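Only one protein chain is missing from this complex, and each of the others stays in its spot.
Going by the order they are written in, the chains are A and B; count residues from 1 in each one.
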Amino acid sequence: MYVHRLTRYYLVGLVITSLISALAVGFFLPRQVVAQDASVTITLGSWDDENGNRRHLAAIEDFQAEYPNIHVEIQPNPGGDWHSRILTLIAAGELPDIYMVDSSYIPLYVESGGLVNLRPFIEGENGFDPEELFYPSVYENGFYKGDPYVLNKDYSTVAVYANRSLFEAAGIELPQEGWTYDDLLDIAMQLTVDANGNNATSPDFDPENIVQYGMDHRGDWWRGFQTTIYSFGSHTISEDGTTLDGYLNSPETIAALEWMQDAVHKYHVAPTNNFILAQPGGVMPLFLEGQIAMVFGMGPWFLSMLEETPGFEYAILPMPHGPGGHHGAVCWAGFGMSPTSEAKDEAWLLLKALATEIGQRHYSEHALSAMPAMMEDKVDHPFWSTFIAEVEYLDPLDDLRNPYYLQCVGTPAGQQITAVLFGEEGANIDAAELVNSLLPEFQQCMDQQGMVESSAEEASS
Amino acid sequence: MTLLTKRFARMSPAARREALTFYVCILPWLLGFIIFVAYPMFRSLYLSFTNYQIGRTPIWIGMANFERLVQDGNFWQSLKVTALYTLGSVPGSTILAIGIAMLLAQKVRFVSVWRTIYFLPSVVSAVAVAVLWSYVFNPEYGLINSLLALVGIKGPGWVTSEDWALPSLIIMSWWVIGGQIVIYLAGLKNIPNEFYEVADIDGAGPWTKFWRITVPMLSPTIFFNLVIGFIGALQVFEGPWILSGGRGGPNRATLTYMMNLYKQGFELGSLGYASALAWVLFVIIIILTALIIRSSSFWVYYEAKR
Partner (left out) sequence: MATADKTDATPALVTARASRVRSPQLSQSASRLIGRIVTYTLLTIGAIIMLFPILWMFTASLKPEWQILAQPPIWIPSEWIHVQAGDTAQELPLYAVVDSATGERQEVIRIGSRRYTTALEITRLTEVLSVPADELSATTATDVDGVIFNVRQWQAGDGSTIEVVALARDGDNLIVAPVETLRPISSELPLAVVNAGSRAEYEINGITFRGRELDDGRIVVPLGPESELTVVAPDEIAADARLVAADMIEQDGFAPVGNTEVQQYRIIDGPEDEHYVLLTSEAWQPVMDLETLKENAFVVPNSELSGDDSVMFSDDILLPVRTLERDGETQSVVVLLARSAQSLVIPREQADSLRLVPTAKLALPFVHTMDGFAVRYKDNFVQGGERKDVAIVGERRNMALITPLEHIARAFDVEPAALSPVLVPRLHFENYIDALSRDLGGATFFTFFLNSAIVVILNLLGHFLSVTVVAYGFARLRAPGKDFLFMLLLATMMLPFPVMLIPTFEIFQRLNMINTLWPLFIRSFFGNAFLIFLLRQFYTTIPVEMEEAARIDGASTAQVLWHVMLPLSKPALATIGIFTFWWSWNSFFEPFVYISSVKNFTVSLGLAFFQGQYTTSYHLLMSASMVAILPIIVIFFFAQRYFIEGIQLSGLKG
């Protein structure tokens, strides 16, 4: 197509101008202009989305009001990739001075040289007395091999979200603390209804046409299932973090797996994992529509969805007791300090502030705080009370026992054990056989990573 | 090298100047080749024999990585997934593309409009395609199952079902055949009409015309695109990554080779092992390409060059 000469020159000129301006903008825009002559700038890394970051920013604002000569720059990196990329960041020397850490990753980061031992700071002149400030069981989740590396930002416990209207319509009383997994099954059966209106206790129940389920499960999320395993009386790895045999495949663990497997396939009170995966947003939309009566909820993460459904009546129930008692697994996040930080003292001040009142004032509005003082207001709150009560029953996480637990056991177990047993194909799979067939692979994975450690040490010695 | 310098010495000044100019001209590419192709290849070969964690120095461990991958369930699973995907995606998309190209090659009106429509999906990035199809495949609210429900069929779980996850990926790959359609369309246009006319006079039916004229004339194009297609399919990443949320699920049903490589190298930090995986893939590709090329002499028809 013949383009007029003038147009051609114009186009060329346009291209060159946009090129130059884009280059200029591109290279100058990312540079943060530090306004005042702040003497020190430290960076804070977080994986939160915009709401979470607003809390960080509010906390930072309050912190800077108290320490005007420390300027804090937030480096947000939302998304699950954050955890996977920490190793790359460690290698590239790109860690922020203070950054968020999920408790499962503490051992790995410490072993990879990404976290600073905080004991000298806590016991130093700008320190604090942890016993005065924190719930001990929560505080100790930031420890590895006896030393504190991460201070808690917030955490969540597990409880059961229940659709109160469904309970009332069916005339079932809301369970109280002390109810058992048998009670759970019983209630779930009454609340599982097929298209003809028969609930799961009826001989006419049609499992092919269920319109309402009594409960759900956590699918391929191993952490979610750990609560049940602990409640049945076992952990999945030895206390020294070396052995899976006898723990991951203990009779109690298998019993827990089989209980849920039966719930899905034999009693039909919970949907298959495939069904749950198919929902955008997981089970919550189903819960809000009245299609699942009880949902295991990890903390108040679902509260924002509840608020968008006016008139929906719910209750938060405590976790049931298993044969091993009432136990819970925690979801815990905190802040740690990078060894490559060039302003460790200032970074410590920020870290301390975020873990104590200045930060907790903001974080405790959307999650549980390690500071009992912050939780006073919520102890009788319709949302929070049960979650706070669950703190008492928290068990130390298996993830903390081995740096490679999450990658070698946690994630694959979720995908290859619970997702399969509770999935469409899981009806006839023998749980013990499945676990025993996978256990050697998981063990080998953990050991090999350990081999990496030892061979690396050999090489450097 | 000495051969080169000897030749250089024997050249005329003008020729020497020209040779110099040549090397100056290609210098950017040559540098790039050395830095970003040659060196990396040797280095990654070396790394595949080392234990190399991110942030540390590589330690020679000989064949250990290769022993490890042979025992690794993830390796075999990813190989199987990738092989099935390739077998499902490449022949299928080739057949579809040729079919549609043949439809378009007839004297259809608004050819360019049709061509635009069919090409449009391949213009968009693989990520956007995957994001879109993650919604299309949604078992409860997605396009496909909603349409099936209208006729009373309960659709499968697609990406959430272990059995259907890989077929979903394959189906998605058949949607972006616009490029291939364009290529085959051009290829078909290159077939001289006389061939068909002669065949008509001889009383050949459409099937015969297809197998005796169209396919042989297209065969160089088909051959080339098959090779490219296979190599591409063996390295597929974006689609499965987005559709499985980076997990390769359900139950590793969509764990492709590149996903496994990425996870091992950049999520678990075992760069040495990942290098070994990369070289295994490379060898597989070489063997496969050699096989296809070898077989080509049986079915690829090259017009005598003028």
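Here is the rule we go by: contacts are C-beta pairs under 8 Å (C-beta built on N, C-alpha and C of every residue); 3 or more make two chains touch, one makes a residue touch a chain.
Quantities reported herein were computed from a predicted structural model and do not represent experimental measurements.
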For the chain left off this view, which of B:L87, B:L143 or B:V198 is in contact with it?
-> B:L143
Positions on chain A contacted by the hidden chain, ascending | 18-19, 22-23, 25-26, 29-30, 46-51, 53-55, 58, 61-62, 65, 74-81, 85, 88-89, 91-92, 94, 165, 168-172, 190, 193, 196-199, 202-204, 280-282, 284-285, 300, 303-304, 306-307, 310-313, 361-362, 365-366, 381-383
Missing-chain contacts on chain B, rising order, are 4, 7-8, 11, 15, 18-26, 28-33, 35-37, 39-41, 43-44, 47, 100, 103-104, 106, 108, 112, 114-121, 123-128, 131-136, 140-141, 143, 146, 149, 175, 178-180, 182-184, 186-187, 190, 220-221, 224-225, 227, 231, 234-235, 237-238, 241-242, 245-246, 258, 261-262, 265-266, 271, 274-275, 277-279, 281-282, 285, 289
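Definition applied: only the chains that are shown with their structure count from here on.
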Cα centroid separation between chain A and chain B, in whole Å?
-> 37
Which residues of chain B touch chain A in their complex?
-> 51, 53-57, 59, 61, 68, 71, 73, 138-141, 157, 160-162, 246-247, 249-252, 266-270
In the complex with chain B, residue positions of chain A that touch it = 80-81, 84-85, 87-88, 90-91, 112-113, 220, 273-275, 277-280, 407, 415-416, 419-420, 423-425, 441, 444, 448-449, 452, 455-456, 459
